[in-house]
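With one protein chain removed, the remaining protein chains of the complex are shown where they sit.
Entry: chain A
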Amino acid sequence: MDQQDLIKEIGHIRSMMEKSSKVLSISGLSGVLIGIYALLGATAGYVVVYGFDSRFDYRDHYVTEPAVINNLIGVALTVLIASLITGLWMARRKAKKARQYIWNPSSKAMLLAMGIPLITGGLFSLILLSRGYFSLIGATLLIFYGLSLTSGGIYTFKEVRWLGILEILLGLFALLFPGYGLWFWALGFGVLHIIYGFIVHKRYE
């Protein structure tokens, strides 16, 4: 065995271990797009609550009005659905390019690890919504999303874990400063996603 063979041999071992246990098809650029959707959504949310050309401390509407709440839920759902479609579609494209399947044992394990905290957070927010605790929802979504990323992050790039930890911290801050939920939400789901997306894109793509 010469040196070239040895290097190849170790390369096979390394690539198999990584390919079989990590989800590498997550696209960095989809992170950037999802961040942009979130910022657009946050802007739409701001307009719904504060009106178009509002001055400081002047609101056209209050968050407790049912029509406003329905509009906000509509905006949030649109952002969520657009983000899911973009994320999945770009992951499939990246997997195809690497001649891999998007469904493998590790991506299934990752989905389960992320799904449990995410669904819990979703139900938790719906309960808060039904009880009228509107000011807590921004923080709740950030915290549970962060938990979901930290637990799913074991199966993919380490940056996902860091993104999760930052989302949790932002969520906790959002709890400390009630009334600024939308700003923290825009920072967490918008700005952080864009930064994270660029980092992953630069490092791995």
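Just so we're on the same page, a contact is a pair of C-beta atoms (placed from the backbone, for glycine too) under 8 Å apart; a residue touches a chain by one contact, two chains touch by 3 or more; residues count from 1.
Keep this in mind: contacts and distances are computed from a predicted model.
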item	value
Absent chain [UniProt protein name; select from "Alpha-amylase", "Secreted protein", "RNA polymerase sigma factor (Sigma-70 family)" or "Transcriptional regulator"]	"Transcriptional regulator"
Options A:101, A:177 or A:204, residue touching the unrepresented chain	A:101
On chain A, residues whose C-beta touches the chain left out of the figure	1, 3, 6, 9-10, 12-14, 16-21, 99-101, 104-106
